[in-house]
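Here the structure comes first, spelled out in structure tokens, and everything after it is commentary.
With one protein chain removed, the remaining protein chains of the complex are shown where they sit.
Up next, subunit A:
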Amino acid sequence: MTGMIAAMDPADPSSPAEHTPPALEAAHTHALTTRVWHWVNLVALISLFMSGLMIFNAHPRLYWGEYGNRDEPAWLAIGAQGQQGFLKVAGQQLDTTGVLGRYSDSDGMTRNRAFPGWVTIPSDYNLADARHWHFFFAWIFAFGLLVFMAVSLLNGHIRRMIAMRRAEWHPRTLWTTIVDHVRLKFHTAPGEAYNPLQKLSYIAVIFIALPLMIVTGLAMAPGTDAALHWPSMLFGGRQSARSLHFILAFALAGFLVVHVVLVIIHKPLMLLRGMTIGNRA
């Protein structure tokens, strides 16, 4: 922790970061709360995602509005017709045999299931068990996020590392960063932990997407909906909340993939060390 504070100050002559610019060093060392939350949250989100896919399998259709069921039109449906698995989105039907709708499990058994067993928890069809997993990890996820947000707002972590500086909003700065990213060139301004694009992604994930997962989830619960009407009404109804919950889950899965790929092609060892033991812990 003291190492991080030292590295935050580029003028500090005692900084041991001889081989690396201080800003880069700072970007790769995280406070203990961040490190613990990062990994707990990873386990929670993966469990939530995979058990969520099993829950979706119980009714693999999505709707807009307050209600939706087999007698109402769905904007997204996964299913099987004869030997063929399909994904229907907005009137388009794709053949997804082997992956969505119909697949062969590890015993070679062909099964009609929206998401295959190799991406669901549990791998068998079991709505009750999937719900137990989902709600258990939902508590860990929700309280972890709450504690992380509170601590990192209070201790200045957000302000130091993630808050956008006024200059970073400049269109030219943003454009340069985007172009560099596409070319897989990553650099951070002196004294900054992250470049503007990284900051915006972390802000979007931590302060928008993750809290929205909780609110859209609660909007679907009849008990919570009876207590607080606004979440479900805000999203345009229970089935809209369910659709958004699903879309956001895949957006977060996409974030995870991009995040991991960027770590691997950038400085995997250094970044992994910064997020586990801390650089100079």
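Quick note on the criterion: a contact is a pair of C-beta atoms (placed from the backbone, for glycine too) under 8 Å apart; a residue touches a chain by one contact, two chains touch by 3 or more; residues count from 1.
Quick note on the criterion: contacts and distances are computed from a predicted model.
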Fill in: Absent chain [UniProt protein name; select from "ABC transporter domain-containing protein", "ATP-binding cassette domain-containing protein", "Electron transfer flavoprotein small subunit" or "Molybdopterin oxidoreductase"]
"Molybdopterin oxidoreductase"
Fill in: Missing-partner contacts on subunit A, residue numbers
19, 46-47, 50, 55-56, 58-59, 61, 66-72, 117-118, 121-124, 126-129, 131-133, 135-136, 138-139, 218, 220-229, 232, 238-239, 242, 260, 264-265, 267-269, 272
